[in-house]
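Dropping a structure here in structure tokens format, bear with me for questions.
Note that one protein chain is taken out, while the other chains of the complex remain in position.
All chains are identified by letter, namely A, B and C, in their written order; residue positions are counted from 1 within each chain.
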Amino acid sequence: MSESSGKTGLSRPQVAWRAAQDLVDGSVVNLGIGIPEMVADFVPDDRQIIYHTENGVLGFGPRPAPEDEDPDLINAGKKPVSLLPGASFFHHADSFAMIRGGHLDYCILGAMQVSEDGNLANWSTGAPDAIPAVGGAMDLVAGVPNVFIITDHVTRKGQPKLMKACTYPLTAVGVVKRVFTDYGVFDVTEKGFRITEIAPGLTVSEVEAKTDAPLEISDHLKLIETPSNI
Amino acid sequence: MSESSGKTGLSRPQVAWRAAQDLVDGSVVNLGIGIPEMVADFVPDDRQIIYHTENGVLGFGPRPAPEDEDPDLINAGKKPVSLLPGASFFHHADSFAMIRGGHLDYCILGAMQVSEDGNLANWSTGAPDAIPAVGGAMDLVAGVPNVFIITDHVTRKGQPKLMKACTYPLTAVGVVKRVFTDYGVFDVTEKGFRITEIAPGLTVSEVEAKTDAPLEISDHLKLIETPSNI
Amino acid sequence: MIDKICPSVEVAIAGIKEGATIMVGGFGEAGSPIELIHALIDKGVGDLTIINNNAGNGAVGLAALIGAGQVRKIVCSYPRSSNSKIFSELYRRGEIELELVPQGTLAERIRAGGAGIPAFYTPTSLGTPLAEGKEVREIKGRNYVLEYNLTADIALIRAEKADTLGNLTYNKAARNFGPIMAMAATTTIVQAREVVQAGEINPEVVVTPGLFVDQIIEITNPAIESQLINEGVSYP
Partner (left out) sequence: MIDKICPSVEVAIAGIKEGATIMVGGFGEAGSPIELIHALIDKGVGDLTIINNNAGNGAVGLAALIGAGQVRKIVCSYPRSSNSKIFSELYRRGEIELELVPQGTLAERIRAGGAGIPAFYTPTSLGTPLAEGKEVREIKGRNYVLEYNLTADIALIRAEKADTLGNLTYNKAARNFGPIMAMAATTTIVQAREVVQAGEINPEVVVTPGLFVDQIIEITNPAIESQLINEGVSYP
């Protein structure tokens, strides 16, 4: 999923595109900081998605032109956003009431590790000199019914991120529903990870070799076909 | 405190006037339904009091002319009110956050019984055929730092309402600070009721005879002097 | 694409089922969604649990719903009314169940239900009959009562303005329970005095953001409960 050439699997925009296809029309979605933000660029034109950011905006749109930026109108990643018709503002307790109260449909987050029982680790390596920082991730995964993860399938050092068990400190237990990686799409089921779609140029055994948990293979395993312009 | 003639002690408007004198300039006050509402009529002109009603209005004013009444602008007693400059509206959870969170300065309520340890009973006689109805009283007395009571000193049948112990179901334990009756002004202290002011035409022993608890008599016991036009 | 506007009150409430738990907005008549309640009477579904601050006035709106025998239980703070005996007669006959809740605890339980908070501690009702059987806990030297949240299948509320995405504003003290009930119900059905397009309500003044609202019906001139009562109307 790095942009370097010669690599198999999907590019990051392609993973974001793939995740965007699973958002149902009319749903309310919170996108995590970083790659998940790219998902908004790839929602099919015939679907209306309402975006929520935990710092108190519902119904925001793309980054505005530089001259229209307002330091008081930012998303959770502290980047400027625009407003779409029908937007609203609210304070932090109301914003997290939405999140924790189950009023969002999806959140799409990054991950350091995901375990086959749906545990998520995405806030700390636990290293002694790391500055711990959790933000809103623990609330999002505790309250939003559909927790999707977008992540590279392996770390920069080639270590698996889909694990039998997470070794990093947890963000939550048993919350992840689906994982989108450069290698494929993985549902988290009662039996563990099930690969339902695979990226072009990869075999299931290549994916298994880079996954630290058994993979159930869907009876309907599909090849991911991304549009040629992404 | 009935309006019938030939009775000693203060009239109801006089009791309301007396209570109004104890509200500090700039304070936020919730007035209970009924006689306590009369307090607003007697606040000295040089003091600004902000009135709160638990159904979501801060800064309301007197009942408007009939043609200006709005069924959506009422107080907790469901009577029409007007708005003063600087008013605001808020929902019920925010309204009771104000109450329970200690953001009001005074509430002035009616009572069926008050005990010498500050217990209040004002919502139910406990009679088997009574329809129990509590409203916001339990929240007000739990959250507002200065709970004042306005009440007739005795019931219509002549029974004391200032008690050694309440016999009716409680609204709260140990919350009442001061009681204003047609007989006088009573502080609730660690030692019980202390009479600090007495109504014209009454002796302390007459008050004691109508009180179901010992009375400590203030060293500075005062005669209540009400303006001649009230 | 999202459009929450319904063509009729019948369509708006079509999904309400026998046995539902329904939060009904309003403090007395202020904010009472009277057309939605009357539609519910016309529909005739019964065995309902109603959560409201009161138990109705006169023989219209909530009182009429209770009078129609559709309500099994009511959760409220103040069921007494100077102008209605409907609830009190049923209650004395043991034909309706009452859960009496202090008003602030009622509001906070509803807000908690909408906010994903299952339970909280409150000083309200400590040492009173309404705290009997409830857990008491000392926190920083003071005792508090444990209260659980309230949720509902349906919320029926009245708003002033609604846009097509469900953003709402209210009129004055008619706001009361509307915003928190919209949060706490699985399906929130709104009667609004005016429906506008998304973008016509300033984002700064939205009181209920659209994600809390499911169905909207425009009722330009809602009946005024106290007027109906003065005219001696009883519904239907």
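As a working rule, a contact is a pair of C-beta atoms (placed from the backbone, for glycine too) under 8 Å apart; a residue touches a chain by one contact, two chains touch by 3 or more.
Predicted model, so just to flag it, every value in this text is computed and none were measured.
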item: Chains in view that touch the one left out, judged over the entire complex; value: A, B, C
item: Touching residue (missing chain; options C:68, C:98, C:117 or C:196); value: C:117
item: Hidden partner chain, touching residue among A:49, A:170, A:185 or A:207; value: A:170
item: Omitted-chain contact residue, chosen from A:57, A:84, A:163 or A:215; value: A:57
item: Contacting the left-out chain in the complete assembly, out of A:13, A:86, A:143 or A:184; value: A:143
item: From C:108, C:163 or C:225, residue that would touch the chain that is not displayed; value: C:108
item: Sites on subunit C contacted by the missing partner chain, in the whole complex; value: 108, 112, 115-123, 137, 139-140, 142, 144, 148, 169-170, 172, 203-205
item: On subunit B, residues whose C-beta touches the chain left out of the figure; value: 25-26, 28, 46-48, 50, 52, 58-59, 83, 85-90, 93-94, 96-104, 142-143
item: Residues of subunit A in contact with the chain not shown; value: 53-57, 70-74, 78, 89-93, 95-96, 99-100, 119, 124, 129, 131-139, 142-143, 169-173
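Keep this in mind: only the chains that are shown with their structure count from here on.
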item: Most remote chain, CA-based centroid, reference being subunit C; value: A
item: Approximate Å spacing (C-alpha centroids) for the pair subunit B, subunit C; value: 30
item: Per-residue overlap in subunit C, given as positions that touch at least 2 other chains; value: 111
item: Subunit A residues counted as touching two or more neighbouring chains; value: none
